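Below is one structure; the comments refer to it alone.
Missing here: one protein chain of the complex. Every other protein chain is in place.
== chain A ==
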Amino acid sequence: MPSTAFHAPDSVEDVVALLAADPTARPLGGGTDLIVQMRSGRLAPGSVVDFKRIAGMTGVRREGDGFVIGAATPCTALKADAALAAAWPGVVEAANLIGSVQVRNRATMAGNLCNASPAADSVPALIAAGATCVVAGPSGKREVPVQEIPVAPGKTSLAPGEFVVEIRLPARPEGGGDAYLRSTPRTEMDIAVVGAGVSLVLDADGTCTSARVALGAVGPTVVLVEEAGKALVGTKLDDDALAAMSRAVQAASNPIDDKRGSVSYRKAMAGVLARRAALIAATRAGAKA
């Protein structure tokens, strides 16, 4: 690898200053994408800025009934947080489909988001859950919906000097449930051919009062499919409603054809996985079988 400086500052302001001073500089959380991209020659940053030593960057904390996840928190630590795993099982499971245990002990959801892969497993689950992220930059901090970060494969909306410092999940709503499913040829160590995240809320008689459906690997970015959520609202998730949701998902899918899946296979599987994820989310929301 060409020469790259290494910094491990102890404040967010110092990270921002280092990133702003060099447009090629990269923030370092878990590093499981960054180091691979540097080694392959795809990235040659002038410096890497390790922000893990800054207080609050690693770990999950409660804020009200919601959760604040430091950007350097590894995926396995999410699973270890019983309250988070109980409130947002779809998000925690999605993050723990990435790579191997070794990788998940370093890899973070913030990195998964900022790597901006359309196939990122944790991102559809985060978008379905209505997660936001806090971005620090030269003009201070701003809070952005997760779906506004990726803009194209490998590209984000972050401005020079900006980096994600935390991911925020709301309180799990009363009667809420979420799920994420992906299709891969192997059970582990694979990249999603299609992924679908669903978060929904059921009222006391089992009627869906809100629903969000997000898809991975069927377009240049992870997508929130508002029409698919609308197809579930006001229904009891009967077959007609689920079929309408699947049609909306397929209509919103614009995948590529590659060795991992054809266009028609990906579109068909997007509908199937969204339906299955909706049913798991409904069970978690307390729906009677």
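Basically, contacts are C-beta pairs under 8 Å (C-beta built on N, C-alpha and C of every residue); 3 or more make two chains touch, one makes a residue touch a chain; residues count from 1.
Everything that follows uses one rule, which is that contacts and distances are computed from a predicted model.
*Asks:* Of the candidate names "Extracellular solute-binding protein", "Ferredoxin", "Sugar ABC transporter permease" or "Membrane bound protein complex subunit mbxG", which one corresponds to the UniProt protein name of the undepicted chain?
*Replies:* The UniProt record for the chain left out of view names it "Ferredoxin".
*Asks:* Of the residues A:A17, A:V103, A:A171 or A:A268, I need the one that contacts the missing chain.
*Replies:* Only one of A:A17, A:V103, A:A171 or A:A268 touches the chain omitted from view, namely A:V103.
*Asks:* Return the single residue from A:M38, A:A179 or A:A278 that touches the missing chain.
*Replies:* For the chain that is not drawn, the touching residue is A:M38.
*Asks:* Among A:A5, A:A83, A:V151 or A:A243, choose the residue that contacts the chain missing from this document, as touch is defined above.
*Replies:* Looking across A:A5, A:A83, A:V151 or A:A243, the contact with the absent chain belongs to A:A5.
*Asks:* When the complex is taken as a whole, what residues of chain A touch the one chain not shown?
*Replies:* Interface with the chain not displayed, on the chain A side: 1-6, 8, 28, 31-32, 35-36, 38-40, 48, 50, 52, 74, 76, 99-103, 105-106, 187-189.
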